[in-house]
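Incomplete set of chains, arranged as in the complex.
A, B, C and D are the chain letters, set down in written order, and residue numbers restart from 1 in every chain.
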Amino acid sequence: MSFCVDKLCCVRGNTTILSDVSFELATGDCLILRGPNGIGKSTLLNTLAGLAPQGHGTSTLDPDDIAYSGHLDAIKFQLTVAENLQFWAGVYGTNTVASVMQGFGLTELANRPAGNLSAGQKRRVGLARLLVSDRKVWLMDEPTTSLDADHTALITKMIDDHCQSGGIAVLSTHIDLDIKNAQTLELSQFKPEQARNNDVFLEGSF
Amino acid sequence: MLALFLRDLKLAIRTGGGFGLALAFFLIVVMFVPFGVGSDLTLLARIAPGILWIGALLACLLSLDRIFQLDAEDGTLNVLATSPIPLSGVTVAKSMAHWVTTGLPLTIAAIPLGYLLNLPSIAYAWLFVSLFIGTPALSFIGAFGAAITVGIKRGGLLLSLLVLPLYIPTLIFGAVTVIKAVEGSNPMPSLMFLAGLTLLSVVIMPFASALALKANLS
Amino acid sequence: MPDLGKYADTVILAYIVSFVFLIGLVGLTWLQSRRAKRILATEETRNGK
Amino acid sequence: MSLWEYANPVKFMGLSSRLIPTLSVLTILCLVTGIVWGFFGTPDDYKQGSTVKIIFLHVPSALMAINAWMMMLVASLVWLIRRHHVSALAAKAAAPIGITMTLIALGTGAIWGKPMWGTYWAWDPRLTSFMILFVFYLGYMALWSAIEDSDTAADLTSILCMIGSVFALLSRYAVNFWNQGLHQGASLSLDKEQHVDDTFYYPLLFCIAGFVLLFVLLVLIRTRTEIRLRRAAALAARNV
C-alpha cells in the first residue's frame, strides 16, 4: 500500500492554487500539510479525494482506498449519533459502529439527535466515520477543529494507531499535533510565483 | 445503496413527515381550484384530469430540492462521492426514496381528491394507473434537476424552471390517458407512451444525474 | 330496529362511519395512554425511584 | 385557591384522575340516551325521510369540531401569556379530537348529501369551511410533530393557532362571499321559526351533551398522556 503524487497542480475556478506538488507515501506514513490560511490545504486534499478537478500532474491514489473528512462534518441533524454512524457503516459495508462509538466516548451520546450536540461533539461524530469506513488512506481537513485538549490527544492517538496498523493519513492542521513518524509538508513552497493562471484563453494574444 | 435508500426514507419521515406533506400540498392545490374557477360541477369535471395531474406534479416538484441539497450542504455528498457507491447508484437510491415518499402517496390520494373535483367514475382506475406509472418518471427526472442545481444555494426556483419543461411529456401523456378515459375513447396508446417515458427516465436519468453531480462537486 | 325506508343504507353507513371514527379515536387514546404509562414507568425505574 | 394551580402537572394529574370515572359514566349515559332515543325513538322527517337521523351525529360533531379549535385557542393564549405547561399540552391533546370531529362531520355530511343533494361533495360554503378547518388542524398537528423541543413547539403552535383563528374566520366570510350554498342555516337558535321539531330537538340535546362530555373526557385522558410523555422525556434528559 503506497501512493505517489507527482507534479500535481491544484486549481480552483481558473486559478492555479498550488503547482507541482510532489510527495510519496507508503504504509504507515502520515503527512501533515501546513501553511497559512488560504494557501491551498483544503484544495489539495479535495484534489486527492477526486472532489476537485485536477490540473496537470498525476496522483496514483486509488479512490477506493480513501476515507475523506472535510471542513464539514457530514452528519444528519435529525438522526441520532448511532443512526448516523450506522448509515455510514451500511454505505461502506462494515460492522464496527459499536466498538468505534466506545472508543470515541460516544456511547452515552448514542441516542441523542446529532443536531443538538456541541461543536466538538459533532466533530467527534464526523471523525468516528473515518474509523467506521475502514479505509486505508485517511484525508482529513483540520480534524481537531473545535476539539478540546483531551479529545485532540484522542484523535492524535487514533491517527497514530491507524498509521501503525498499516494505514496512511494526510491531514492539514494549524496547531502542532504530536504524531509519531509524521512528515510535514509546507505548502507555501508550491505557491506559483506569479499567481499563475492555466486558462487556455490566456495563451497567445489576439 | 440500500442503506442510502433506507436512510432517505427515515429522514423523510423524521423531518416533519415527508409523506404527509406532499399529500397536504396536493390536497390544497386541488382545493384551490374551485376557489379560483368557481364551484360549477360540470366545469370542474371537465378540468379535473388536468388539474389532478398538474397538482400531483407540483406536489412532487416541491420536494425535489431535498433530494441532494441537504446532503450537499452538510458535506455528506462529498463523502458519498468518495464512498463505494457509484454516483449513479446514489441517484437511483435517492430517486426511489423520493418516489416512495411522494409519488406513491400522491397516486393513492388522487382517488379521493378526484371526487372533490367531480371526476367521472369511469376515470378513477385510469387516473390511478397513469399516476402509478407516470410518477416514477417525475422522481427520476426531478433528481436530475436536483443534481444540476445542487451547487446553487436554495436553487428551488431554478430547479423548477429546469425540471418543468422536462415534465411536459409526462404530463401530456398522463393527462391525455385520463381525458381519453373520460371521453370514452381508448386510453391505452397514451398509457403506453407514458410507460415508455418512465422506462427511459429510469434508465438514462441516473447516468445524467451522476454526470451533473460529478461536475458540481467542489 | 326502526324501519329506515329507502334511505336505510345511507343512515346505517353514516352511523357506521361515525362509530368507526369515534371508536378509533377512543382506542387510539387508550393505546397512547398505555404506551405513555409504560414509557414513564421504565423511565422512573431507570431513575431509581 | 386559584384555578391556575391546576396548571401544575401534579395537581392536574390528581384532579383529573378523580374526575375521569364520573365523567366517563356521564358521557356514556348521555351518548347512549341521545343516540338510542334519536335512532329508535324519532319519526321520519316528511321531507328527508329517515336520513334525518344522521343529524344526531352530524350536528354534535360539527359543533365540537369548531369548539375544539376554540378550546385550543384559549389554551394557547393561556400558554403564551402565563406559560402554564399543562395548558399547552391540553391544546396539543385536543387537536386529534378536533380533527376526528371534523372528519365525522364531513363524513356524515357527505353521506347525507348523496340522497339530499345528489352528490357526496359539493362546494357549498359550509362544507368548504369545514375542509379548510381540516387543513388548519392538519397544519397544527404537523407543526407539533415537526419540532423536537417541546417549549418551542408549544410557542410556535400557539402562535399558529392564534393567527390561524383570525384567518379561519376570514376564510368563513370569504367562502360565503364566494358562493351561496345548499346547506341549511343554524337551527339550534332560539328563533322558533327555524327551530327543528321538538321530537328531534331533545335527543339532539342529549347527543350534543354527550359529545361535549366525550370531548372533555378525551382531552383529560390525552393531556395526562402528554404529561406522562413529557415527564418521561424530562427524566431521560436528566439521566444522560
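Convention: contacts are C-beta pairs under 8 Å (C-beta built on N, C-alpha and C of every residue); 3 or more make two chains touch, one makes a residue touch a chain.
Just so we're clear, the structure is a prediction, and the values are computed from it rather than from any experiment.
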item	value
Full-file chain stoichiometry, since only one instance of each kind is pictured	A x2, B x2, C x1, D x1
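The rule is short, and it goes like this: only the chains that are shown with their structure count from here on.
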item	value
Averaged-CA centre spacing for the pair chain D and chain C, given as whole angstrom	15
Rounded Å distance between chain B and chain D, as computed from the means of their C-alpha atoms	35
For chain A paired with chain D, centre-to-centre distance based on mean C-alpha positions, whole Å	57
Contacts with 2+ other chains: residues of chain A	none
Touching two or more other chains - residues of chain C	none
In the complex with chain D, residue positions of chain B that touch it	15-17, 20-21, 24, 27-28, 31, 34-35, 38-39, 41, 44, 115-116, 118
Chain B partner contacts - residues on chain A that touch it in the complex	46, 49-52, 63-64, 66-79, 83, 87-93, 129, 133
In the complex with chain B, residue positions of chain D that touch it	119-124, 128, 131-132, 135, 138-139, 142-143, 145-146, 178-179
